[in-house]
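The complex appears here without one of its protein chains, the remainder shown in place.
Let's look at chain A:
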Amino acid sequence: MEDYDYLFKIVLIGNAGVGKTCLVRRFTQGLFPPGQGATIGVDFMIKTVEINGEKVKLQIWDTAGQERFRSITQSYYRSANALILTYDITCEDSFRCLPEWLKEIEQYANNQVVTILVGNKIDLADKREVLRQRAEDFAQAQSMLYLETSAKESDNVEKLFLDLACELIREAKQNKLDNNDTAPMPGEGKTISYLNCCSLN
């Protein structure tokens, strides 16, 4: 067995261009790639962190935000322990889409999943379109954690993942689940209605 105490799967979701890939790369590789292209499909990176003396392995799935990849990304929700729902504070549109994303989560994710709302790009404060208070209220109403980050300036990025890891550990302990049970069992998530998209005529 490998040398760690916990393994958590985290999936980033949100509109295209809000900075999901940049957040992941900032956290796992410590860099901010200028001109990062659109993600195709779903990729992942792994980083092991230490929290209160416990080794936590985070497997972070970075998904494509574009609509056309939605069916691929959906297949990753179910195995997630946590979801990072990201929007861009300089883009009202990415905020307005959040209810749509929540619907996706409800439909495809495990119901014990921990969701955190992240407003990215706070380095572009002068272009802000979504007020902090508004996002906080929204997150609270949906019982989500909320954090504002900047992948470019590396603001709150570490905090985002570490807080999430802490929360996941707390939940795992609270549920008195041992390590083997932290990953949702296959079949536990909600049934996907396959017939929505293919008609058998």
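The definition used in the following text is that a residue touches a chain if its C-beta (ideal position, glycine included) is under 8 Å from a C-beta of that chain, and two chains touch if they have at least 3 such contacts; residues count from 1.
Just so we're on the same page, contacts and distances are computed from a predicted model.
A.B. asks: When you check the chain that is not on display against UniProt, which of "Aminomethyltransferase", "Cyclin domain protein", "Rab-GAP TBC domain-containing protein" or "Ubiquitin-like protein-like protein SMT3" does it turn out to be?
C.D. replies: "Rab-GAP TBC domain-containing protein"
A.B. asks: I'm checking contacts with the chain that's been left out. Which of A:Trp61, A:Phe138 or A:Phe161 qualifies?
C.D. replies: A:Trp61
A.B. asks: Contacts of chain A with the missing chain: which residues?
C.D. replies: Missing-chain contacts on chain A: residues 1-2, 7, 40-44, 46, 57, 59, 61, 69, 71-72, 75-76, 78-79, 179-180, 183, 185-187, 194, 198.
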